[in-house]
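Here is the structure we will look at, set down as structure tokens.
All protein chains but one are shown in place.
Showing chain A:
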């Protein structure tokens, strides 16, 4: 069942590529239909998961087949409270992008195939329970996104794509190095995540453990990205097509943060605790630096890209704080981790929506410069309202998912890292200021520069559901938190063992 969910898009992508006679129209609608089917399948997964949740530390829909037994690697997939929300997010966001891209005209067959391929790869990474398998999907996501930026981006797309590829590829290889160290430390040697988590192979091994943690953290930090590894992100986001940016920010960045909770924390608990303060500091710097640099942007898309650095910073802060043992309780730890995972989902929805909104701007006027727009609220009221909602959601206003996430992160982190948490709250202030300022300049006041048509049906159908999702999580968070919390509690226990 899980494998079908993962590989269905890839199979359809292969068919799209293999049959050259398929026209643009058919390609587009195939894409939309397949991504809709994926959403339905994942809803089915969720229902089944709620009905029979796995035991603590266990996985639902587990499948395991021998793959490379020589190195103890298998095709092992499964779902728990961390992966399910992200799997759901992935399918929703890809469906939104499919609908949004209905107007795409350039090489549609390849475009659709590429996105379907990416969807498979992202889903695969979130459900992998084997390090090699995870790495395979992780790496392929880079390849897929590279071609999206390179083939359909604008401006300096080629350069941005190359920079993106090289940078994140370095990260993935650092990750591979860490995986190899973990593999060799385990006895018997294995790449299986469940076995490695149980074995905790590098407990008490200072030097090797530090090497493994450093390699894995650098790899994931590049993907996340946190300061100082964020420099690839703004150009990649700015030059990518709207749907590509939405996927990049909404899903691919989550591979990094997901890796922290799935791999780094449970498999290297000793080292994680020892260096937790470093992680916390990196998180806080990302929060503040991302917000401050975003404040200085005149390009709307770049600004959102930098707020991603800021939002990812909260996640890093929370998982770092969860590793601080002093003054920390199990409850606070659970809260911080739950907040971090909620933030992943929330950021995916909200930033995905914001990038698609940026795409709407670009389609109308071919620029992202904030100063090129003014008074849009009068001309395009629906567009203005949705953008306002997305911006408020992004700055963490109550009633939206971001508030739930950030509230949990701050309360969960405060006890163990009060100063750092207090500092990072400043980040909210700065993002509030910059988002409101940008909104004011673009949407309020006198309209300038001619006509600006409101949402088309396609745009509305793709973007509004993302915002609705954020509101639903913001108002009724329990259904999501009930899924995440058991896994968070489990992880909290694993980290302090």
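As a convention for this text, a contact is a pair of C-beta atoms (placed from the backbone, for glycine too) under 8 Å apart; a residue touches a chain by one contact, two chains touch by 3 or more; residues count from 1.
The rule is short, and it goes like this: contacts and distances are computed from a predicted model.
Undergrad: One chain of this complex is missing from the view, so tell me which of "Methylaspartate mutase epsilon subunit", "Sugar ABC transporter permease", "NADH-quinone oxidoreductase subunit N" or "Acyl-CoA dehydratase activase-related protein" is its UniProt name.
TA: This omitted chain is identified in its UniProt record as "NADH-quinone oxidoreductase subunit N".
Undergrad: Going by the contact rule already stated, which one of A:26, A:177 or A:425 would touch the omitted chain in the full complex?
TA: Spelled out, the listed residue whose C-beta touches the missing chain is A:177.
Undergrad: Among A:94, A:135, A:355 or A:452, single out the residue that touches the unshown chain.
TA: Reading the full complex, the residue touching the unseen chain is A:135.
Undergrad: Check the options A:1, A:43 or A:68 and report the residue that touches the missing chain.
TA: With A:1, A:43 or A:68 as choices, the missing chain is touched by A:68.
Undergrad: Just name the one of A:25, A:158 or A:458 that touches the chain not displayed here.
TA: If we include the chain that is not displayed, A:158 is the one touching it.
Undergrad: Mind listing the chain A residues that contact the chain we can't see here?
TA: Residues touching the hidden chain, for chain A, are 17, 20, 66-71, 132, 135-136, 139-140, 143, 147, 150-151, 158, 162, 165-166, 169-170, 173-174, 176-177, 180-181, 183-184, 211.
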